[in-house]
Every structure is written in structure tokens, then in C-alpha cells.
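With one protein chain held back, the other chains of the complex are shown just where they sit.
Note that the chains take the letters A, B, C, D, E, F and G in the order they are written out, and that residue 1 is the start of every chain.
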Amino acid sequence: MQIPENSKIVLIGDSITDAGRDPSGESTPWGAPGFGNGYVALINACLQVWHPERRYRVINRGTSGHNVRDLAARWQTDVLDLKPDWLSIAIGVNDVWRQFDIPLRPENAVFPEEYESTYRSLLEKTRPHVKGLVLATPFFIEPNHSDPMRIRMDEYGAIVRKLANQYDAVLVDMQAAFDRLCEHTHPMAIAWDRIHPGHVGHLALARAWLEALGFTWR
Amino acid sequence: MQIPENSKIVLIGDSITDAGRDPSGESTPWGAPGFGNGYVALINACLQVWHPERRYRVINRGTSGHNVRDLAARWQTDVLDLKPDWLSIAIGVNDVWRQFDIPLRPENAVFPEEYESTYRSLLEKTRPHVKGLVLATPFFIEPNHSDPMRIRMDEYGAIVRKLANQYDAVLVDMQAAFDRLCEHTHPMAIAWDRIHPGHVGHLALARAWLEALGFTWR
Amino acid sequence: MQIPENSKIVLIGDSITDAGRDPSGESTPWGAPGFGNGYVALINACLQVWHPERRYRVINRGTSGHNVRDLAARWQTDVLDLKPDWLSIAIGVNDVWRQFDIPLRPENAVFPEEYESTYRSLLEKTRPHVKGLVLATPFFIEPNHSDPMRIRMDEYGAIVRKLANQYDAVLVDMQAAFDRLCEHTHPMAIAWDRIHPGHVGHLALARAWLEALGFTWR
Amino acid sequence: MQIPENSKIVLIGDSITDAGRDPSGESTPWGAPGFGNGYVALINACLQVWHPERRYRVINRGTSGHNVRDLAARWQTDVLDLKPDWLSIAIGVNDVWRQFDIPLRPENAVFPEEYESTYRSLLEKTRPHVKGLVLATPFFIEPNHSDPMRIRMDEYGAIVRKLANQYDAVLVDMQAAFDRLCEHTHPMAIAWDRIHPGHVGHLALARAWLEALGFTWR
Amino acid sequence: MQIPENSKIVLIGDSITDAGRDPSGESTPWGAPGFGNGYVALINACLQVWHPERRYRVINRGTSGHNVRDLAARWQTDVLDLKPDWLSIAIGVNDVWRQFDIPLRPENAVFPEEYESTYRSLLEKTRPHVKGLVLATPFFIEPNHSDPMRIRMDEYGAIVRKLANQYDAVLVDMQAAFDRLCEHTHPMAIAWDRIHPGHVGHLALARAWLEALGFTWR
Amino acid sequence: MQIPENSKIVLIGDSITDAGRDPSGESTPWGAPGFGNGYVALINACLQVWHPERRYRVINRGTSGHNVRDLAARWQTDVLDLKPDWLSIAIGVNDVWRQFDIPLRPENAVFPEEYESTYRSLLEKTRPHVKGLVLATPFFIEPNHSDPMRIRMDEYGAIVRKLANQYDAVLVDMQAAFDRLCEHTHPMAIAWDRIHPGHVGHLALARAWLEALGFTWR
Amino acid sequence: MQIPENSKIVLIGDSITDAGRDPSGESTPWGAPGFGNGYVALINACLQVWHPERRYRVINRGTSGHNVRDLAARWQTDVLDLKPDWLSIAIGVNDVWRQFDIPLRPENAVFPEEYESTYRSLLEKTRPHVKGLVLATPFFIEPNHSDPMRIRMDEYGAIVRKLANQYDAVLVDMQAAFDRLCEHTHPMAIAWDRIHPGHVGHLALARAWLEALGFTWR
Partner (left out) sequence: MQIPENSKIVLIGDSITDAGRDPSGESTPWGAPGFGNGYVALINACLQVWHPERRYRVINRGTSGHNVRDLAARWQTDVLDLKPDWLSIAIGVNDVWRQFDIPLRPENAVFPEEYESTYRSLLEKTRPHVKGLVLATPFFIEPNHSDPMRIRMDEYGAIVRKLANQYDAVLVDMQAAFDRLCEHTHPMAIAWDRIHPGHVGHLALARAWLEALGFTWR
């Protein structure tokens, strides 16, 4: 596992990261759902069960519906002020989705150029202050590679891959995790809207994240 | 993994198994929480993520507050009628707990003799009809081995161990899973009441269950 | 318009027909939503606005989640007892969907042979008692014709087309209505789950139904 | 259809326009009811179903209980700031109604002189900035032309007709739409309070609006 | 006042009589609203304030939505079993109303012949057992005497007048009470739906009822 | 009736006046309970039923729990700004009550000297601006004249009587109204707490108020 | 303390005994309020704090609104079936109260003769089966001894005193406990309705009960 003990790990993103977390506080053993019910909670649980002695502190800062522009607006309070040792970013789903579900309202979407430049400016001011960085690709649980929204989502994934390379970050390929799952499973069994997975899909994300970080299961 | 593909796996027990499941139906990808939020949901997710092609069907039949006497009362509909291939039983916590939190009401507790005989009668009529059996020890997240309730819980654990041996069952030592966790963690960080764990404790249970069944993480 | 004045028209089906109707009573001018908020309400409104003097009586008997097996179970009370002049049936979506979103629970799905035989037995006992019959194809708002669930849905549509032919029914091709809409619109803008459309999709269904019945807009 | 493609159409008014819309946002395909459940939603649905390729954007800015004085107070944010291509105004029902249901509180009503001058001032500052303008008459679903409130409502309708003429606007005669419906239908079957119609009455309004704009049903 | 002291007075009817009463019990001084908030509560209050020493017992048995057919169905338990000294009946509004607001569902209305015969059969079996009888006309708060629903309501009022005459009952002309009020007040200020009055209209009914019974205000 | 037509009548006081009114607005015919459910609503209803042509406008400004000190704090907005023609004040119950139910918290009560001086200062600044003034005595529905709280309440009643005399006001003796009612009725049948009457007690208050103002019942 | 250790003590009565208990189960340490919030909970707490080693089991069977007739109807299940060692009865408040707060409904009250005979029949069939019996007088927190309801309540208290004497029961004079409290406190500070005390009044009852049974505070 690449992340050293006693690290504070902040994960920021959209509803996939949020997963219904209670924004009023961090999670506690008695259930205040500050971790949400998604991949962040699963990553934390794996870290605490397999490596309780390493004392990793996990903080969820996902917010449903957010795109990279929304992240920029809360970057100071939700990332920099927390002084994380490691930072994980998973953004882009809503930037693309709004281009397809409400195409008549382009002001709600973020197009590729703005996506990349905004994302880059966040990395510029943050990279020097964190020990480690994790960037996750956005995804669309759509096995049809010629679907226009899948094509567009893959463009954003390529931008994330490029940024991960330029900013010395660990890349988590969330799209690949779902593509693998779709080999045996119809998207309908993972997420009715092809975006918000259930417990199984979130564990696939957590596994991809942990294994990208070098986590070993024993 | 000992359980062959296409198996129907029923897990029965008390609130630890139940974990807030919606009794009105099995879980679906779109979120009806038939799996609950505990170790059963985590076992299912691990099976679907690591082995989607094996098509395991997991069914939660835990009910909060139940003891072995309550299990016997719903055994026909909740176990035999479902015709499981594999059956997992985790019962005993409430049988013991009621002896300590409401000692003036002995009719709410199940004492060792009745516990063993009722448990045995359930196994007698069920073992021939299932391909595999899993018995989990009850537990008390109390590192003080001389606590009277811990002593009593260990007695019940010994009964389960004996029955597992006699009825050719895989034993899942849930108490041991928590004892290991308590080496690095105070019980207060696992479960305020030392009985109902949060997400971390449930993953420890799921891990113990899976590894007892020979599950490998790759 | 093929349907003569003073006709009682019953529309039965699943959640598409139901559309949130209040099953406790028929709709009234003051808002008890017995019509639901879907294509049935729109058909009724068009009939009352364009032809108020014809006094058509529209009755919604859709029920969310139902497949053809569920329809058979309530056929006596929800169809025969109402003595409709015209009957419209729209069923099959759930029969197919369950094969893909919960594939491990085949008992929840209805496979083609049972679908056709059950559907046929309902038509056998009903056709002599109604003046007119309307059969609507099930649909999947999926423009990728090689998607396994779309392929399967088209099979059920073919069964409905055959039955409409054999039982002298007006066919409403709901799948075709959505295919036309998808020429200009991504499925995400019609229905997040590709099954339950919003107001726009329901008006497309109502239009298809009315025009199949020979309704003219002036 | 007079309105060219890619137009942004804002409809402002009182509860008839509002129709229960969620003011927190525009409508989406997945149901946030920004369109409300009235004639605006129906106009939008007709535009999207008959002419999906024209990409009309419809925005509802009705607010329950409002009179022309209330409209003036929110004109900047709810009309001018939105920079509509076409603007549709339907106001006057409450201006009149309050004169009859709470006659002891004249400060809640808007009398004809103020109604016309306020309305005119809104048109003065807005007409140069919009490509097209639609003015709808207020209405009272009361077939008795000698009823005092009907007489008064007709006065306001005449003011709207005059203004439509002076400001080059399309007139939608909502009162006439209901008068036609009342030829075959008692007001009790349209709206218990003779003001707020159900689904049928709203479709009559949508039809009147669309046909005034030259919409053809093909 | 015609009614002697210590009388038990039962008032039965529809929503006008019901007026939101809590059917689970009679009213008490501490507020369980068994009297409802309408004319029955006001009659009771007048009797208790002006004549506390006479100890009249008032019982409300109105039920919203009921017509004379519904009254017949609950006559035994709600009238005969209570053994009233005096009985007051106010029924007919819904019998008529349903002919106009849901004309396509004639089974929900009660037409004149059935209205009179059902009403008569109730009086036949009840008159011998009560000391006094009060019959109230149904009403429609519609000053336009040529409105079709007003014409129909007056027919029913005439039936009640005839029955009152034949069965030695005190007639309360509720329609006349509202006609008087409408001389100075538009119906909109009495009841938005012209059926369910507010506090003022209910006091007009209570006054008409009391004065018909010879109540004097000092 | 002393009050001339077209008068605006404001009634201010504590919970007896308030009676559950909705402070967000005046009452309307369609039920927004701005009048509350007490003597104010009954006074208004009597005025509208007996004298609809006089167009009295009644405004309730009672607030639960208030004493004369609280009235002074909201006097500008709730009395002077409304520019009433006639003003009715009913205050003092809480000023006394708090001396007996929470005697350990004297800061919550208003003792006689402060009561009189505060009351007088309100009258001083208001009397010149109103055409008529009504002062109501506070009351305690306690027939035992030697009860300490009754004795104290009578002291406050005497202060009100003196002020009414000095400021040319109509006195409404609410205490006397209840004393009369108690001749035939135990306090338990009027108000469980001997303060907050039900419908009957409020009508007794309304009658006392109206008759003090010279209202005739015909 | 007269009651020997390991005794099961059942307390039955009306709302004073009930005190908001949750009838679905006995109280537990984690708060299910089976004891209610009144004198029963306080008696239990005193027994557990002063004498934890005596293991008294306290069971609340009070039900709000009940009179002695209601007790008789549930005597078998709520008393005899529980096989109490000691039984405490506190009934009579509602038997009297209904004679004063709803005097027009005598069927809701229980008059002295029926009260005594019903009470006696319960004692007859129960006395032989219990080791100890406690009878509590009903009470009215009314210091005016000439109040008609107080006079009547004292009659019922005398009946209880007589029965306690005849059936070898410990008498708890609840009326005397409140009379003592009223020497320093106005009834308004104990209970607004002079029946349902707050925490202070309930502790006065618990103290009276315990001291009558010979409980010593050290």
C-alpha cells in the first residue's frame, strides 16, 4: 500500500463520492453517515479491517450533482483548509451528463476545454501541498462504445489520464472497472440510470481504487 | 471458495444479520435494501465483484431481536421453504444479552440447555436438505474475558463450535474476528453498545465468513 | 376516431399505464389523480378537449410493477367486471426487465412462452365481450438494437403484433414512438432508466395511441 | 408555428401558469417539476413531441396568487435577466378575484386603472428586447355573462386585447377557450372554484395558446 | 324554542353537517372536535350559552361525501340505535352535485325518483320513534336561478319541502338562508366552490335552523 | 349597535383572543384561519350574518402567552400602524397566571402596579386616534371567590374597569360572562385549565362583547 | 419495606398510572418507556437504587381514560394472567370526572354504587391469589373542599378506604398527598387541569406509595 500510516486522505467528487453522506460531520462508529454508503465508506472499512494499526484517516468531500466548476468553488474550504496528506479526485460525470439529459440548457454542462483548464488549475495550486494524488476517470456504465454519451465520457477520461501523468498522480480507471463488470452483467443489474451503482458497483470502485494504490488483501 | 456456482445461499440470524434489511423483498440493483447494511450485503458484494460469473444468489433472513427460539418459530418459511443450497446461521447474541440487560425478566432470555437443544433440533431437520452449512459463533465486543457476560457468551460459542463439528459445518468464529480487531481498537470505536458494529465491524465479519469459506481475494 | 361516443374505455397495464394514479378512485375535475400523470391522463384530456360532446369515459387500471401474470390475477375485477366497451392493454416491460436487472431471480420474470400463452388466454375470454381492442407493444428506450434487452423486448413486441392481428385489435407501436423520438433526442433526455418517461415521453405515447385509433387534431 | 427554432420562451403569470411548479429549478426529464402540471408543461410537451428538432426551450415563471403588481416587483429577475426570445404573459385573475372574495380588503385587489398602467409599463420596457410577445386574457369559468365578477373579468380581458394590439403581440383568448368548453360542460366539471382547472382545462389552454401561435398538429 | 329540555338531538347529513368532525367520539369541553366546525357546533354553542339549564344533548352524525343512499346504509347505527328525541336531516347536495361535476359517472349520483323514495322510506321507519323532526333543504350558493345545477337543486329542495309537510317536520330552508346572504355578498366571498361555506355561512345555517325551531335570542 | 358601518375593528389580546389564528394573514372565505377559532371569529360571523350590508372589517391581533408588557412591545405595528376605527383590548390573564403556576419565576409575571401603568400608557397614546374603545376584563373560570388566583384576577378586573371609565371605553365584563355560565355548569365542562374555553365559552364571550356594544339579535 | 424480595408488583389504573407508557412492552434500561413517566417509574427507580439486591419486578398496567368498568374488562389479561405477587390499584378519577366535564353523557361516568360493586367484585376474585394488595384513593387537586367535584371525589376515596379495610390492603391516600402539597403550592403549579400532575406531583405520589409500604430512605 503506497499510502504511509497516519495519513489524512481526502476524497472529493460528485454524487458517486458523496453517496448520501451526511455533510454535517465525519462518520463515527455509532453511525453518523459522514462516509456515505459508497466506495469511500468501503475504502475506509477495508483500511481499518486490514490495517487497523496504520491509523488512516479518511474524509469524504463528495457533493451530489457537482461538476469541476462546482469543485473549484469549494476548493479552499473542502480541500486546502483540510491539509490532506493524500487527495483523491473523481469528477466529470455531471460535466458530461448534462450535455445529454438537458441539452437545451448548455449552461449546466462543462465542455472539454473548460473541464481540462479548470481541473488543471486546481491541480496546479494543490499538487505542491499534498504528498500523494489520486485521479479517477469519470465513467458511464454503457457497454455500447458508439453511444454518443459514452464517446464523450471517454474524452473526459482521456483528459484525466493525461493530467494524472503530468501531475504525478495515481490513476484509478473507474470506467475500466465497470467495463470489466459489464462483461458478465447487463448495465440494468448495476445501475438503472447507468450512473449511480448499488453496493456491488461501489465495491468494484473501491477495489479498483485500493488495488491502484497497491493495497494487498493479505 | 467452497461454495459452487449457481448456489442459493440463505443467511439467517438476529439484528447483526438483519442490519436494517427491508423484509418486504430481496435487494435489487436499484437499492431496495433487502440485503441490509451489514455483513450479508458485504458478502454478496464481494461475491458479485470478484466472481460475477459464478452467479451466487444471496438471501438475508436475519430479524432484529431474535434468539434461537424465535428462529425455530419461523424456520419452515424462512429456511426450509426457500430450499437453500447453503445455509448460514448466526444466532445467540440475544439469548445471552437478555440475561444481563433485563435480568428481572428471565422469560426473555434463552439459557444454555434450551439454546443447545433448540439449535440441535433445527440442524437435525435441516442438515440432510442442504449441501453446505455455516455456523457462526455469537460474540460480545468485550476484551475483558472475566466480564460475566463475556464468559457466558463464550459458553454459547463453545456450543456452536461443538454443533459445527457434529453437523459437518464450516465454523465462522465471529468472536475471534472482534478479538483481533480489539487488539488495536477500543470497543468504543467499534460499537457503542459492544454488540452492533458499524461498517468496519461488519466488514470484519464478512471477511471472517468469506475466508472461512475459502474465498481468495485474487 | 374509431371509438364511438358514449364508450367506456379501460386501459390496463404496468407502471407506464399506472403513472402514479390513486387506485382509490377515478379522476375527478378537482384533482383526485385516478388517471395518473401519464399517457392515460393525456388521452382523456385530448378526448375531452377535442370532443367534449362525445362523452368518452376513460378508466385507468395500470398497476406499477405488474407483468402479464399479475394482470391475469386481477383480470376479473379490473377488466371483466367493469364491462368496458373498448379495452387497451399495454404489458410486457416488466416481463422482460426482470430478466436483466435481477437475473439471479428468474421467478420474477415472465419468459416468452408463458407471456404469449397467458396473454392469449386473457384475449380469448375477453374479445367476445368488448366492442374494440387496443394492444400496445412493450418498449425499451434503447436505440442500440443489438443490446440484449432491446433484442428481447423486440421479441415480445412481435408477439403483441401477432396477437393484435389474430384478435382483430388496433396495434399501438409504443416502441416505434420512442424510436422516432430517439432520432433527435438521447435516451437520457427521455428517461434516466430508459423505461419510465417524463411528460414528453408520455405525450408521445398518447399521440401514438390516439393516431392509431384515427383521432384527428381538427 | 410562428416561433423560430432555438427560441427561449418564458411564460409568466399567476397560479394558472405556476400550476404547482417547483421554483427551485427548471424541469428535467427525470421529473423535477419545474414546468408545473398545467398548460406550460403541456405546451412544452407538444413542442418536444411534434418538433423535437426545433429545440425550443420553455421556462415557467408563474407564481401562485400573483397580480400584475406582484409581476412588476419581480420583472427584472424573472423576465429581463432571462433574456427571453419570446415572452408570454397571463395575468389578471387575482387582480379581479380579490375584489369579490375579500371585498373588505381592497388593498389586496388591483383595480382597472392600475392594472392597465402597470401592465403597460412592463410592456414598454420589455417589448424592444423580445422577438415575440404573447398576451393571454384572464378568465372566469362562469357561463353567466351577467355575473358581476364575469363582467369585471371581461373588462380586464378587453384591456389585454387593447394592449396586445398596441404592442404587436399574439393574443391568446383564454376566456374564449373556456366559454367553448362550457357549451358542453358545466363549470363544476372543469373547476370547482371556477378558476383552477384540472388536466382537461389546462389542455384547452395549451391548445388555445399553440393554435394562436400557428402550431399545426400535422 | 320548540325542543323541550333534556332532549337528545341528532343531526345527520353530508359534509355540511360533518364539517370536519372527528368521528371517533362526541365533542368535549376540552376540544375533541366531535361537533365539527360547522353549523352543528354553532347550534350546540347557542343552546348551551342561551339555555345552559335546559341540558340539550347535541350529536353530529354528518359524513362528508354522503348522499341519501349512503345515509340509508348507516341509518340503523347512526340514527335508530341512538334513540334521538329530535332528528335533523340535511341531505341532497351530493345527490345533485355528482350529476354535474362527474357527469360521465352516473352511478355516483342519486336522481330525483330514487332520492325521494329512499328519503321517504327513512322517514317512514323513523317518524314514529322520534318526538320531533327537522328537514333541511339542500342548497347551491348560486344566485343565478337559471343555472342547470341550481334548477336541479331546487327540485330536490321541493321534494324535501313536500316530505316535511307530509311527515310533520320543521322545515329549515338552507337555500333561502344563502339566497338572503347573496343579496349583499358575491358567492366567492361565501364559498369558493359554492357548496362548502366558511364560518360566516355556517352561522347563517345555524341561525336559520334555530329560528325555524323558535329559538329566541333573549 | 354602537359601531358605525365601514368601521375597521382591531381586537388585541392574549391566547383567548388569538385562539389559534394563523398570524401570516387575515381570514378569508376559503379558510385561512386569520380569525382563529374563538370569540373574534364568532363576533365577525355574527356581524356578517346579521349585518352584511354594514361591511365591518374585523382584524385579530391576539398572541398566545402575551401579557400587557408584550402588548406594549408590539403596539406600534399591531395597533397604531393599522389605524383602527375601533380598538378592543383583552389582556391580563397571563399577567396574573404566571404568579401562580410558576411562582419561582417572578420575571414572567406582571404585577398590578406595572400592569396598570403600562396599560394606561397604551391608552394615553391611542385614545385620541380611535373612534371607539372596548376594554375587556381578564377572567379566571373559578367560582370559588376566595381562591387566591381568583382574588388576584378580580384586582386586575377592577383596574380595567377603572381605566374603561377614565378613557371613555365600553367595558366588556368577561369574568361576569363566565360567572353566569358557572351557575349551571361546573368549570370542568367549560375549560379543563379554567382559562382556555371551548366553543361554548367563546360564544359566551362573543355574546358579552356584542351585547355590550349594543348589538341586537333582531 | 413490606414487600419481600423477588416480588412481581403489578400497578394498574388510569392515566395517572399509565403516564404515557408504551403498552407494547415493559421498560428496559435502554429506554423503551414501558414504565411511563409517572409515579410507577419513580417507584421502580427508588426500589432499584435503594435495594438493587432485592430484585423487585415492577409492571405498569395503567391505561389512560379508564374507569373501574374498563378495568374489569381487561382484568383477566392485565392482572390475573400476570400472576402478580403484589397488586396496586389506583382507579376512580375518570369515574368521577366524567360526571362534571361531560354531564350530558352519563353513560361515560361510573356512579358510586356501580363503582363500589365493580371494584368489590374485582377484589373478590383477586385477593386470594395475591400476597399483598395496595389500594390508592382517587384524587382531585382542588383545595376547595366545598367544590362539588371534590365532594364527589372524596366519596369515592371513602369507598376505597372501606374496601382497603375489608380486603386487608395497604391504603395509599393519594388525595392526602396532594392536600399536603397544596398547603404551600397553588394547584396551578401542580397540574393545569387539577388532575394530571407533572414530575413533582408524581414524585409526591411515589413517596406516598413507598412510605405507605414501609419503605425507608436509608
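One rule holds for everything that comes next: a residue touches a chain if its C-beta (ideal position, glycine included) is under 8 Å from a C-beta of that chain, and two chains touch if they have at least 3 such contacts.
From a predicted model like this one, the values you see are computed outputs, not experimental measurements.
Asks: Considering all chains of the complex, which shown ones does the missing chain contact?
Replies: Hidden chain, whole complex, touched shown chains: A, B, F, G.
Asks: Check each of B:19, B:189 or B:204 against the chain that is not shown and name the one that touches it.
Replies: B:189
Asks: Out of G:16, G:46 or G:213, point to the residue that touches the absent chain in the complete complex.
Replies: Of the listed residues, the one touching the omitted chain is G:46.
Asks: Under the stated touch rule, tell me which residues of subunit G contact the chain that is not displayed.
Replies: So the residues of subunit G touching the missing chain come out as 27-31, 35, 37, 41-42, 44-46, 48-49, 52-53, 181, 183-185, 188-192, 197-200, 202-204, 207, 217-218.
Asks: List every residue of subunit A that touches the chain not included in the displayed model.
Replies: So the residues of subunit A touching the unseen chain are 26, 28-30, 55-57.
Asks: Give me the subunit B residues in contact with the hidden chain, please.
Replies: 97, 100-103, 144, 146-149, 186, 188-189, 192-193
To be clear about the criterion, only the chains that are shown with their structure count from here on.
Asks: Between the options E-F, B-G or F-G, which interface matches A-B on more than half of its contact pairs by residue number?
Replies: When the contact pairs of A-B are compared with those in E-F, B-G or F-G, E-F matches.
Asks: Express in whole angstrom the distance between the two chain centres, defined as the mean CA positions of subunit B and subunit E.
Replies: Here the centre of subunit E sits 64 Å away from the centre of subunit B.
Asks: With centres defined as the mean C-alpha position, give me the subunit E-subunit G separation in Å.
Replies: Chain centroid spacing, subunit E to subunit G, equals 45 Å.
Asks: Could you tell me which residues belong to subunit B and also touch two or more other chains?
Replies: Those would be 28-30.
Asks: Please give all chain pairs that are in touch with each other.
Replies: Pairwise, the chains that meet the contact rule are A-B, A-C, A-D, B-C, B-G, C-D, C-E, D-E, D-F, E-F, E-G, F-G.
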